[in-house]
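With one protein chain removed, the remaining protein chains of the complex are shown where they sit.
Let's look at chain A:
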Amino acid sequence: MTLTNKSPDPRSALAQRGRSALGDRVFSWWTLGTGLLVLAILGLILITTVREAWPAFDAMGFRFITERVWDPNPATGDAIFGALSFAYGTAISSLIALLFAVPVSVGIALFLTELAPRRLRGPAVTVIDLLAAVPSVVFGLWGILVVGPALVPVYQWIHDVFGGVPVLGSLFGPVTTGRNFMTAGLILAIMVTPIITSITREVFSTVPRADKDAALALGATRWEMIRGAVFPHSFGGVVGAVMLGLGRAMGETIAVALVIGGATNITANLFAPGNSMAAVIVQQFGESTGTFTAALIGLGVVLFAMTVLINVLAQVIVRRAEARMKGSVA
């Protein structure tokens, strides 16, 4: 009886409409707004950059991406803005980076998940964290003043040894400077290793204990267990991680701008200087006007579209792989 008598009071207090209910609604709208900010910024990036780059797209048409000549200030005639050489440089330097970074990252991830003694695991993670923490411009500084010059004799030696071999000869051509595609790729490899490692490691750690134990119980060595249980299970996730690394490598600006050499160049020779899309923007933006600026922003549009595409794909792949694995664990 007393309960029923008292009940109206708390109910009226709890169900009371007014200021605090309004507060709730305002708060939820406000948080939704900040969440939508992400979508708004991405949309605005696309709209504003495309609009600002339009004069260049308009002047060049499809030649903007198929033309290899980049001549903002020609002696006679119209300026020519072709992104192909820079797209080539971006692709080559990123591919070199992945070629080195992927095996190393997978190795470190295996070390952390399968091999490392407990007391080495912490320090190994710290190394990766520190590698990720070093600003890219510092790697660039190190690359241009230390690594580049130090690698010239190594490049020269490789050229001397393989220069006469048909295919390798064109890849390892004459060396003119330490600032070239190869150095850019190597510096990029160091910079994308942390992200590939951390995602690969997460993917490896979701491999079910039972799968690994089963392989070992059948008499597999550790390597056979990794090949038979860990790799098949995590292939999708590793592909996603590699694509995320590719996205980072393509968008990296400053380190590449310092070490790639700054030449508009399409060549098979990995020891030749070239340039990448991101690097060209930062090198030439300060001295550009009019259509030239529009063309540089156009490079940014192409870069943005490519990295977003790669990142969306990679995220979807990683998510799907993770979801599938969680399912199999349960």
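Criterion: a residue touches a chain if its C-beta (ideal position, glycine included) is under 8 Å from a C-beta of that chain, and two chains touch if they have at least 3 such contacts; residues count from 1.
Quick note on the criterion: contacts and distances are computed from a predicted model.
One chain of this complex is left out of the view, and of "Mechanosensitive ion channel", "ABC transporter substrate-binding protein", "Phosphate transport system permease protein PstA" or "C-type cytochrome", the protein name its UniProt record gives is "Phosphate transport system permease protein PstA".
When the whole complex is considered, the residue among A:Val69, A:Leu99, A:Val137 or A:Val161 that touches the unshown chain is A:Val137.
Note on the undisplayed chain: of the listed residues A:Gln156, A:Thr176 or A:Gln315, the one touching it is A:Gln315. Although one chain is not displayed, its contacts with chain A can still be listed: residues 13-14, 20-21, 23-24, 26-28, 30-32, 34-39, 41-42, 44-45, 48-49, 52, 103-108, 110-111, 115, 124, 127-131, 133-142, 144-146, 190, 193, 197, 209, 212-213, 216-217, 219-224, 226, 244, 247-248, 250-254, 257-258, 278, 281-282, 285-286, 296-297, 300, 303-304, 307-308, 310-312, 315-316, 319.
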